[in-house]
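Of the protein chains in this complex, one is absent; all others appear in place.
Going in written order, the chains are labelled A, B, C, D and E, and every chain counts its residues from 1.
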């Protein structure tokens, strides 16, 4: 029985070796990456029976995506399309460092998911599931994808499934105004909101402290839980009127991409495992910390490892 | 002074290691590849002052293409576009072997070149040039690209530049009927035609022997020279009523992609170097043979090396 | 619903780069390999819902195995054990060529599977399955593994599941006499036998032509089908008194390891897909041919690709 | 003439690329690693004529070990065994970082060395040698290996060779009580003891300051010299009633594995080169610092380089 | 029209993977590196039309150098020589870290450039150019190279071209006294001097503060501008009696080699782009900072990227 269902686009992530640049490289590492499948993978690795819904061309490139997700135990529920008519989104990632930073180039226009409709997807997996998760990236991809996002959230709500939503605002996909309007329409179908402090201010127009933001959003949209993330300052959750704070765990960062998704994965996995919101925040932070030490979008970890981080110890033994 | 100008799309070629498959690979080699820039590179390496016209996004990916062409001495004449509005075409190449063969997956829809217009390009490089080359791929990419192909051929003709055209029919881009009609409109602006025997039959509807095909096409369209290629059976040229035959040179094939472009490069380079059609065929065949021994689309060779193949000797010395 | 269940050991396969030798290498490619999971993977890739039963330490190395199998769609049914008490078998593979050949070094003693007992395994997956497959390697690993093999075959038979057995004699694991005796005890629980012509003679003591061997074995042990493989000479099947012959498909071999398992995978997949024994032989041969062109033990292919080989065509397109 | 003889197990160390994890990797770097051969290599590179005694299967994997040791100038004195009857120990090393840390998985059970007996080894190399070194790992491997350790220490003592012993407690191999008892029996044959402060407390039950520990151990067991190592706090030696302290040299750590062995190598090399205990501590610390900057277990360095670190300078020149 | 012309030796740079050492490595990365071509490449990437003059054997190794420079848009003006009579200089680079540091081994004796004479070079490119740059390495290579350096500086001066000179003292090539004398003879032909604070003291014998050094040198040799670099303390320029100071930009260093050349490239590019000395210092510092984050000698960057560093922001977006 599937516990968690996520929905969204997964791309091929192409990245040159460290120190090398996209405009001169002769070699690209290939990995699967997408906010919602990142969450599914992270949760699956923490013991959750997880599925992921999406649309892909029935080609080696489309199967490249599902192959990697399956390897982590995620069940792909894919609307396969004619490869002559559609494509897999890709993104090019160049790790820099101060001062040039990390650079991401998207090549995701017209990806198969932009035409996804609810009835193409195996939405029956939602029946009996406990949790549904999607993010603010999907509605930005196309009007059709936005409508399908709404439909799935509504469907999940009707099936009594807890629905979480990670704002994940992407300035390369749309403008704040456009995004705010789209979010507002979705929020009525959301139970748990994850939102970065900065996006709350810049996109949703919510000033004030993180607590104030959480209260404001919860009041305005009736969220059961609001989790505000603040980068190095840690996360904060408001639920049933109670506020919980969670600092970040120290981590030697190898690759920061996917940290937020790992946080959500840890949070959801612990909630599904019976933990309360406070426990879930801690698991979120610990999963995120492990993620930072590994290459790729995915939180390649285990329950034992995250438990050990939560318990505070990391040991170098021989 | 530029001697040779080519025009067309160049893509990023992405290929997994030998024995690995696209749907499981974690690593892709990146190279630049495109029929017309392949010809420019091959000719440049044989001593020709070569330029290549195209349209690319002004991004690391666009510059990845020009960087590689420049390294071989080709001058890129690029209409740079806003990377937020356009993309670089890519193609995924998986080398197989009997029985599964080599597989190519194009991801070139909506590449920047599909919107290319003549006045974006530095067409002044054609003035004073001796040779212009393009292929049947470009007109298949979009009506705009087709119109620009015609305009450049016409412009070259007005400037007294010899114009060659490689049929390069791509069944993944259009249907034979559509292609035939487009070719017919272009042929009046072409002096030298390169055409595979098979495409002559299946696309142009020309049956009969290679000689008959050459005569038929020359008569119908007034070509100065027609070169019919027949794979392992070698090439044949008809010019001024004379027929020349050229067998292939033996080669241990490492990578067959780009063989036809290498042939054209060798042919054109030798013509520009003063050789007659017979010499040019021999240089074409020799350049193609060297190409097959190297990785990638490009004929990474030198005049000395091709001369040595033409002269018949390859030596293992130490 | 699972269609195919296989049972056996899967090892980590460690191999140096081509041209390099184990005794000097600094780099080993890691892949999962084991006769029975090779069959499960091959069949899963051809559309069969396949599971694989085994025993592994609950460690990153054990999970390395299941991760790779899952990526191809196989459901692992693993008895996970304490990693402090058990190990994952490994095998080192060095590709040579004439005259030194390919060398395999096993390091599989005391692997977790040697202690596997039926009640540790999720044998309920057999209920409702259509086919069960195991090989002559498993009973050679330990008396416990042999007893469990017998138990599973018996259990499958009681559940009305077709049972196939690939002799897979390994001279490094036991002597012919010992093997013959063990096989004889298992044969009564087997419906479909795969046996190399050479092993039939050297281990089972069956001389005569392949047809005679098949008849002799079928008569002696009551097999529904006997498939005799003869390397380059192709395979032969005897079923219901009818004999079918199947030549091999031409293939440029990149890695021959796993060819026999790919053959079984193709055969079983086609039988489960409704094909008769003759069709199944053809699918076996075609799957084996594709396998030879790829790196690793696994037949990384698709229905479409195998169909295309069966149909006789492999095309290099661009 | 051999100056230094060491005795112990050397394994194949298998490690994935940085950022990658054992459970997903497709590539493992192979290196030889073992506490006692690490010391032999480090000392040999610093000009000592060093031999190493052990037992290995006569296979490419066994020779892989000796090949690497020989490359650094160490003379292997190996009892070669039938590869069908024995194995080479391996260990899998995954470099992490805070918070998950470095993970080591041993697969060394039943390695050839567990059956090593003194008369299989070329113990004549001890005659005329000046120093013999072994560690607390070897006696933990098997009773036979423990007995052979004792025998070699006794033999070395009879031959007038200085005997050093590095406690090297491995919690994955035995319990503190068991270890303490075994150590106690060996200590009477040891002249120079290397012991980490933590193991002194947790395994040997010695509380108090490092000086007190050193005094206590020297008094109890009659050691000529006791060297107590304290990680980042540096080392301390007690010899002839005098105490010497040595801080660590600053180092940018690439790989910390083998640091302790490099320390011993530097110490022993300098003692054999005529330095006093104080000089030896400094060489130990400097060799350890260089080791940390390099990949693998081994201190790949030179006398000139260590001298330069001792002298305090490291220069980036061009 | 060429804006910038540089002159000097470019070598093949050969470096082992991080953590590996030259004396044990089996793999070397190959890159082109040389102070003057580093400047040409950096400036070309910042929009300057740059050429580089040198002498190389007409061999694959010589062409390996020009191929890489061309890829960045630099026009090579090479005196090609008989490869049987000359060689390409190489340098081996091993990245260490504290305490062993970075090690460079030159193998540049008798490189083709040691015989370079002015009339072999396409010095006509100087006519119409705006800037000529060379360094103190070239005169150290041979008396002939020194004479040619003088001749080119004189020729540039006669053509009204601004001439810059980077002291670049190399202690492996000559002694301070010898160098000082050679520099003195060249200084009369130099308009802009780049000099490290340390070399000013140790080679030119100029004590005092950086400002005093700049004033002293400007007064003594009539330089238009003197730029004194002080490593982490930033740079200082004296021009027309005014002093400008520039701190370094923060950078996570991947590879420090080429930092000084990147500084010069940024400085010259901004001067040619119309910036004043203060702007040029800032561009120099920013280009140097980006260089440090990339692998190799070259500043692989763009105007937009350096502008963004100058403007103070680096963003990690996704």
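The rule is simple: a contact is a pair of C-beta atoms (placed from the backbone, for glycine too) under 8 Å apart; a residue touches a chain by one contact, two chains touch by 3 or more.
All values derive from a computational prediction rather than experimental measurement.
One of C:24, C:142 or C:278 touches the chain omitted from the figure, and that residue is C:24. Within the full complex, the residue among D:19, D:47 or D:73 touching the omitted chain is D:73.
When the missing chain is restored to the complex, the residue among E:107, E:120, E:224 or E:245 that touches it is E:107. Mapped onto chain E, the footprint of the missing chain covers residues 14, 21-31, 59-61, 63-64, 67, 83-84, 87-88, 90, 92, 94, 103, 105, 107, 109-110, 172.
Where chain D meets the missing chain, the touching residues are 63, 67-68, 70-73, 302. Although one chain is not displayed, chain C still touches it through residues 18-21, 23-24, 96-104, 170-172, 256-257.
Heads up, the rule we're going with is that only the chains that are shown with their structure count from here on.
One of C-D, A-E or B-E repeats the interface of A-D: more than half of the contact pairs, counted by residue number, are shared by A-E. The distance from the centre of chain A to the centre of chain B, with each centre set as the mean of the Cα atoms, comes to 44 Å.
Look at where the CA atoms of chain A average out and do the same for chain C: the two points lie 39 Å apart. The distance from the centre of chain B to the centre of chain D, each centre being the mean of the chain's C-alpha atoms, comes to 62 Å. Residues of chain A in contact with two or more other chains: 21, 23-24, 63, 67, 71, 172.
Taken chain by chain, the contacts fit none of the simple shapes, being neither an open path, a ring, a star, nor a full set of pairwise contacts.
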